[in-house]
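A single protein chain has been removed from this complex, and every other one stays in its place.
Right after this comes chain A.
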């Protein structure tokens, strides 16, 4: 009266987290053999990270060679993370900085920013196992930024399709765009929707609005997300997507009365709700604070925050107050009961300059 291996794998084991499977593999010979099954690991990865992430990972060259079991291990422990330098060729006209760029499926979307006339840095750093260096190298555009010199703020939208034979930047005409701005943050949802939040308007006023643009529509229209309460307006913060349709806002230079301070606050919003609202992520016990527990990253703006499979957010760089190092990597899991900041120790030499730039995860675990 036994449950067969297939049924056991499908009905029970596939629901466990990668770490639990590794633990279960140490129990007995039968379970050890089961944890050698790639199909089981694929189901586990899909349940743990969602079907969108596993679908994208499947298309990454090198992922097949590693196999799902190894991928699960590396993306859970991040043991293969190491700093590596990567060069991307091409240019974006008009050349701009302090824009925000993020991945929309296989397309890279660029929004707003300021015109520049300083030399942009043209190297890109990456963190992660070497999975798609060749992909980034064939892209015809540069994701780089440098100092802001203000030539007028923009609110146009450009799209780069990395799947096209000769990827080129293409402008998107959209209706009812939000106020032109720079130093805002953005992220993409479901691979088709661009979310933009905050930033600094032409007048110098800090914004705290949140807008959504559905790029899958024939004629995309910007829509403001109505909320009863917003976190203090800010610029130079980040928006990251996790758990499917949730977004996490971190840091930035935030308005506090007549002053502006660097922040390390964390706020989240669940866009799958009927009426999405901003929530503080607490854990430090301070009332009203948006500070999770643990060793928080020093307050900063203009940093990078990347979503890792499993819902964790990785924070790096930025303009940090005082003498704190900006090249320390911090990790936060907003899905934990008491979200806690942790430091990620990674071998290799991190980039010397860690602010004023923009990065995104196009595919796979590269930063």
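The criterion applied here is as follows: contacts are C-beta pairs under 8 Å (C-beta built on N, C-alpha and C of every residue); 3 or more make two chains touch, one makes a residue touch a chain; residues count from 1.
As a convention for this text, contacts and distances are computed from a predicted model.
Of the names listed as "SKP1-like protein 19", "LIF receptor subunit alpha a", "AP-3 complex subunit delta" or "Two-component response regulator", the one that matches the UniProt record for the absent chain is "SKP1-like protein 19".
If you put the hidden chain back, the residue from A:50, A:180 or A:294 that touches it is A:294. Considering the full assembly, A:20 is the residue among A:20, A:39 or A:224 that touches the omitted chain. Set against the missing chain, the residues A:73, A:237 or A:300 yield one that touches it, A:73. One chain is missing from the display, and on chain A it is touched by residues 1-3, 7, 11-13, 15-17, 19-29, 31-32, 73, 76-79, 81, 294-295, 342-345.
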